[in-house]
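Working notes for the structure below.
Note that this complex is displayed minus one protein chain, with the remaining chains in position.
The chains carry the letters A, B and C, assigned in the order they are written, with residues numbered from 1 in each.
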Amino acid sequence: MTTITEESAQIDETEKTTAPRRRRPATTLVVGLGIVVAIVLFGLVAPFFTQDPLAVSNDGMQGPSAAHLLGTTQTGQDVLAQLAHATRGSLMVGVIVAVLALLLSAFFGILGGYLGGWLDEVFSLFTNVVLILPGLPLMIVIGSYVEQRGLLLIAFVLAITSWAASARVLRSQTLSIRSRDYVHAARIAGEKPWRIISVEILPNLLPVMSSGFVFALITAILGEAGLSFIGLGVVGTQTWGSMLFYAQNGQALTLGGWWWFVPPGFMIAVLGGGLSLINFSIDAIINPRLRNAPANVRRVQKAEKEAGA
Amino acid sequence: MHVLRKLGFYLVALWAAVTLNFFIPRALPGSPVDAVLSKLALRGPVDPATREAIEVMLGADDQGSLLQQYVQYLANLLGGDLGISVTYFPTPVSQVIGQSLPWTLVLVGVSTVITFLIGITLGTLAGWKRGTWLDSLIPATTIMQSVPYFWLALLFVYALSVNLGLFPISGGYDVTLVRPALDYPFVSNAMYYAFLPALTIVLSSLGGWLLGMRNMMVSTLSEDYILTAEAKGLHPRRIMLTYAARNAVLPSVSGFAISLGFVVSGSIVVESVFSYPGIGFTMLQSVQNNDYSLMQGLFLIITVSVLAANLAVDLLYGVIDPRTRARG
Amino acid sequence: MTTLTATDLSKTYLLRSGLRFSRLQAVQEVSFELSPGRTLALVGQSGSGKSTIAKLLMQLERPTSGTLLLDGAPIGRRGRALADYRHEVQMVFQDPFASLNPYHSIGHHLLRPLLLHGRATARTAPGAAKELLERVNLPADDAFMERRPHELSGGQRQRVAIARALAPGPSVLVADEPVSMLDVSVRLGVLNLLARLQQEEDLAMLYITHDLATARHFSDEIMVMLRGRVIEHGPADEVILSPREEFTRRLLAAAPEPATNQRFLAEAQRRGVPMPDHLAHQEDLG
Partner (left out) sequence: MSKSAEQIVTDLESVRSGFGAAASPEPVLTVRDLDIVYEVAEPVHAVRRASLTLHRGEILGLAGESGSGKTTLAYGLNQLHRPPARIIGGSVTFHGQSDGDVDVLALEGESLRTFRWSRIAMVFQGAMNSLNPVISVKAQLEDVFTTHRPQMDAAERRHRSEELLRLVGVDPSRITAFAHELSGGMRQRVMIAMALALDPELMIMDEPTTALDVVVQREILQEILRLRQELGFAVVFITHDLPMLLEISDRIAVMRQGEIVELDTAENLYFAPKHPYTRRLLGSFPSLTGSTGDFVRAGYSPEETR
């Protein structure tokens, strides 16, 4: 009992004085959000202004020009138009998967963690098993059995293989919050369990959940790209992965058609980078040490430089 | 006790994978058996035993209840009978796997170990030098983490192999020069061929380890025992390694399962880009040829390998964290 | 008013390590009575089971055996009856940094129990909450109601926690180490606040602490716990000044106490002055 007492008092003494009051948003967050918003806008707006992505022409395998800003494919389709539609497709898959994964992870993680007992044991065993089974091979097996691979089916397959990691994080967070005094206090005040979960616990899980959501988004877009690249993606929907699949099969590599296979991968990398930067900032909110410790070092160095000058 | 509990968990996971493998073909629409059998028939006579094994594996065995089929399936697995491959007819699936498994084990194993070591080392340094220029490079590495494995592979092939001709475009070794054997010419040739695939895996999976380790270092450095170590006047290198990194590395090790899943998934696609003769490439071959027996056999073996690697890491964790030992 | 009676309360936890189970007898056959206007202090070291008793009284845990009676009637364990019990029995936690939800405003913490226990309607609740704030000597205005726990000092937070416990209008109050996490100079203030409220409301109070000195001055009776059992129970002055048990004597001997220290007694003689009464200076500083 006393242990907790004095430890927290000690932490308080140093951390209270170091925590800045109102801080402007971190650079990483601004840059990350900027990237993500730009790509989302591109996917939403650009398809209305581009040429028909499937229109075949005789100008096959042409490099970037005024007529085709990003060149053409082997069959003379406009790469920019394809990229615009693929952006829309990839984002759609990503968001659907991330939402599904969030719901699954919240269900297994929060419910198991809060209710405890044998239910938690079962949920947690299930989560750990799903976590350890390699995702892509499983997706390949399921994907290859199904001829009509619709958007929802692929999204579902991606979701069931990508929720476990954040469910585990949510469970341990819920366990820790559940045993905090403010949850006990809410029970003593007479709050109902569902209200304790949704009003007292859930808001404190928001940073962890948003981090999990962003992570699921990255995983889903990468996973979809991988599936599509090996020809098991959504039938009839263009995504960055399917573009790369056609580029690889269309000999873009050996024919030197870099304008065909570089842009989709670049988009994935940049979007993933943007999302990671956002997560970087969320991490710093979840664990203030990550932000404070480096910032403190920099401030002291700056102050010393100023004092020396 | 700790070890028994771990073993129990891995047995459950293994059972889940095996059972999943049994139910997927039965639960999903379409009957692949006829397709497989007709393909096999094109290539030669199919004896009844083979037919039955394929039926059990793929779920077209209408003789007996589901439970009987399940028992038969388990019995076949125990006997190492995974059916016959269509792609490599008439080679048994187990033999195909046996030929491709070593390539992947070496490629993925070595690159994972290399990545882990580099990532942990750089993460340790970045965390130790928190707030300096080295540390401010960290956000940039997150981009690396989001590059799709296979796209990076495509870029390498295009730039280094197609344009500059520095590396081979595809394959595991030069079939015109060497034959598989444990001698210098073959091993060096194989290493030459493995370089780009390995580089791809290392670069794309490095960011995760690096960032995780750096964040744990920053957290660990605020711990009281670091202050104790500094007050003791210990050499900074000892504080960094024995006090900070030694503690900060634990979550990276216990989170190995998540990372390994990514690496294995990534390497499957990388193998397809390089036509590398490993498990991943073979799996894609089986997809293209509707070779369901081979596909499922590969799924099983990949899962078993991942489980085994994780078990090994888990046992290692018990050694490096004395607190788990005590709980046993 | 209301009396809470505990008879032969026991709590055994089943601990699991791997596949092995072991039993931890946290509380063993503890009996006591909390009656209106009186304070019972529960004293013990960490791990002695005193916090488990708080959990049992608050129905956060179920006793393995033993009974709890509220005014002679068995207490309600679920539904309506449990709500009625919570109406009567409330608690103040040890750590004011953890007992207030960092996400919610001070207002939320006071309004919810007022509404849940029908002490106010949605329209009258803000006024009632401000009254509560006033009673614990906190600023009773909208600005304060909108503040978050992290904007408050430890002492202020504990006052909010006390106001929250009073919101349902309880007749029994359990205070689990209510001041041990506060800065020393605000501790007596919070204890005095509790004492005043107790007198005003004629509360039955259980004061859980490891500090013998405040236990003595703040309560009518003291109960000393050791490894889950009550080893000594009696009027406060009796337990402190003429302890019967060896363990109580050891606890007393270990507590720092300059007033009975040879060095200071000798110094008083040398200076020819009486031992100083520092408590008179309590309010020297704002």
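Basically, a residue touches a chain if its C-beta (ideal position, glycine included) is under 8 Å from a C-beta of that chain, and two chains touch if they have at least 3 such contacts.
Here the structure is a predicted model, which means the values were calculated and not measured.
Novice: Under the definition given at the start, what are the shown partners of the omitted chain?
Specialist: Displayed chains contacted by the hidden chain, ordered by label: A, B, C.
Novice: May I ask which residue of C:His87, C:His117, C:Lys130 or C:Arg187 touches the chain that does not appear here?
Specialist: The single option touching the absent chain is C:Arg187.
Novice: Considering the complete complex, identify which of C:His87, C:His104, C:Arg157 or C:His210 is in touch with the unshown chain.
Specialist: That would be C:His210, which touches the missing chain.
Novice: Among C:Arg16, C:Arg123 or C:Arg263, which residue is in contact with the omitted chain in the full complex?
Specialist: The missing chain is touched by C:Arg263.
Novice: Residues on chain C that touch the omitted chain in the whole complex?
Specialist: Within chain C, the residues touching the omitted chain are 45-46, 137, 183-185, 187-193, 195-196, 210, 212-214, 216-218, 237, 240-242, 249-264, 267-268, 271, 273, 275-286.
Novice: In the full complex, which residues of chain B touch the absent chain?
Specialist: Against the missing chain, chain B presents residues 131, 223-225, 227-235, 238, 242-243, 246-247, 250, 320-323, 326.
Novice: For chain A, which residues touch the unseen chain?
Specialist: 2-3, 5-7, 9-10, 12-14, 16-21, 23, 293, 296-297, 299-300, 302-304, 307
The rule we apply is simple: only the chains that are shown with their structure count from here on.
Novice: Any chance you could check whether A-B or A-C wins on number of contacting C-beta pairs?
Specialist: Top pair by contacting C-beta pairs is A-B.
Novice: How many angstrom lie between the centres of chain B and chain C, each centre taken as the mean Cα position?
Specialist: Chain B and chain C have C-alpha centres separated by 56 Å.
Novice: How many angstrom lie between the centres of chain A and chain B, each centre taken as the mean Cα position?
Specialist: 22
Novice: With chain centres taken as the means of their Cα atoms, state the distance from chain A to chain C in Å.
Specialist: Comparing mean C-alpha positions, chain C is 46 Å from chain A.
Novice: Return the residues of chain A touching two or more other chains; collapse runs of consecutive numbers into ranges.
Specialist: Residues: none.
Novice: Which positions in chain C touch two or more other chains at once?
Specialist: none
Novice: What does chain C use to touch chain A in their complex?
Specialist: Answer in residue numbers: 46, 51, 58, 60, 82-83, 86-87, 90-91, 93-95, 97-104, 112-113, 116-117, 154, 161, 164, 167-168, 177, 180-181, 210.
Novice: Touching chain A in the complex: which residues of chain B?
Specialist: My answer: residues 9, 12-13, 16-17, 20-21, 24-25, 28-30, 32, 130-132, 135, 139, 142-143, 145-152, 154-155, 157-158, 162-163, 215, 218-219, 221-222, 257-258, 261, 264-266, 268-269, 272-273, 283-284, 287-288, 290, 292, 295-296, 298-299, 302-303, 306-307, 310.
Novice: So in the complex, which bits of chain A are touching chain C?
Specialist: 1-5, 8-9, 12, 180-182, 184-191, 200, 203-204
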